[in-house]
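Read through the structure below, which is laid out as structure tokens, and then see the notes.
Omission of a single protein chain aside, the complex is shown with its protein chains in their original locations.
Up next is chain A:
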Amino acid sequence: MVKSLAISLIALIIMKDLNMSIIGLSLLTITSLMTTSTAISSVEMGGLYTTDFVMGLMVTLTLFVAALSHLSSVKTARKSSFNLMVVSITLILLMSFSVSSFFLFFFFRESISTSAIANCGMSMSASAITSSGLYGYLYCVWFALLSMSRKGIMCKSNKEKNKVCSKYSKEKRYKTVVTVYSGLLNKLPMYPFHLWLPKAHVEAPVAGSMLLAGVVLKLGGYGLLRFMSVMQMNLSSVFYILLLLVNLAGGLYAGLVCVRQVDLKCLVAYSSVAHMSLVLLGVLSNTPVGVMGAVIIMIGHGLCSSGLFSYVNVAYKMSHSRLLVMNKGGLLICPSLVLMCFLLSSSNMAAPPSLNLFGEILVFGVGGWMSGLFLCILGLMSFISACFSLYLYGSCNHGKGMMHSESLSFSSMCDIMILAVHWVPLNFLFMFMP
């Protein structure tokens, strides 16, 4: 893991032409994903960093997705500033996953939103910046303010700030939970706080989308997971039950809304919202099986949604449109791309042996253990995920091609390889999970 990190830094800083080193890096990170995931013990380094297997997985996922997002935007304009942006986002993400203090975690987590907005703005016009910036700020900053203020109070009142092993006094626990959760749930995003996500995706360039869906969304789940491990919470409180119900209903609604989308990126973004509610259920169940399921779904979803955004980008390059009606008949144009699209969208609907299915089985088990009602809702969500995944595949790739575009540009081998590299760990990593 350390080796691959060092190599990635060397490759990104020293070498000018990054593509070859990045292909090597992505292979290294796959092996690293396998090895870190077997390390169960947790190691604290100098009071600043903590490593355990969740952190190791998240860090490797970040490196992996960052490498692939760089590869999928090789031909960007303003190359150097773009590279700077991607590298800075990656570094901030790495920091926020690996620091052991809650305060620093929140600090880095919030600095992501700034650089993400800058990233969104890179390729867009001024009006686009205003709308996505408005949404991003209104959601992220407002809730961040709430949780940061609470963090400050916590840091003052508590001596221990470590996110792995601190304990809480009972007073003000309720307020702490509500405020900190609101910040994290917004990042996740949970259903009522999700409006910023499709808008940010629509306006971000492909690398931004891949990083956002693949890694940034995991910050919320990761933070919740850490927070749950130190926070003693009354599992029969009204807040908790309400949170679970809103979360599951929200996942269902997000899935339903998916089939009404006309924009490919919006569709994939809403499908992330639907999947994130499974993560939240796993984390909130506060059982080893549920937490394991949540981590596995996070990894699986990170790979899968990043791959789907990459696919959307390839489709965009071919048809010059992200609209569903303008992307038809892919099978006639580029069969290998269609194969990758099918593999990724079937993994998105949790087909075996993907990590999504593995995590879904665990979360289903926990949901059934919690309540029969949850099991019913989870079943419906799983069904709807099949609906929108097959909708995505069928509407893009089946039928006669749209002949609106006079000069079709074909996808390159590199694009297909990027999609394949997303799919391979997604479907074979289950063997290496601890």
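Basically, a residue touches a chain if its C-beta (ideal position, glycine included) is under 8 Å from a C-beta of that chain, and two chains touch if they have at least 3 such contacts; residues count from 1.
Note that in this section contacts and distances are computed from a predicted model.
> I notice the complex is incomplete. Of the names "NADH-ubiquinone oxidoreductase chain 5", "Ribosomal RNA-processing protein 42", "Cytoplasmic tRNA 2-thiolation protein 1" or "COMM domain-containing protein 3", which is the UniProt protein name for the chain that's not shown?
For the chain not displayed, UniProt's protein name is "NADH-ubiquinone oxidoreductase chain 5".
> For the full complex, which residue in A:195, A:230 or A:326 touches the chain that was left out?
Of the listed residues, the one touching the omitted chain is A:195.
> Considering the whole complex, which of A:209, A:271 or A:382 touches the chain not shown?
A:382
> List every residue of chain A that touches the chain not included in the displayed model.
134-135, 138-139, 192-193, 195-196, 253, 256-260, 288-289, 292, 329, 331-332, 335, 342, 346, 349, 351-353, 357-358, 360-362, 364-365, 367-369, 375, 379, 382-383, 386-387, 390, 394, 398-400, 430-431, 433-434
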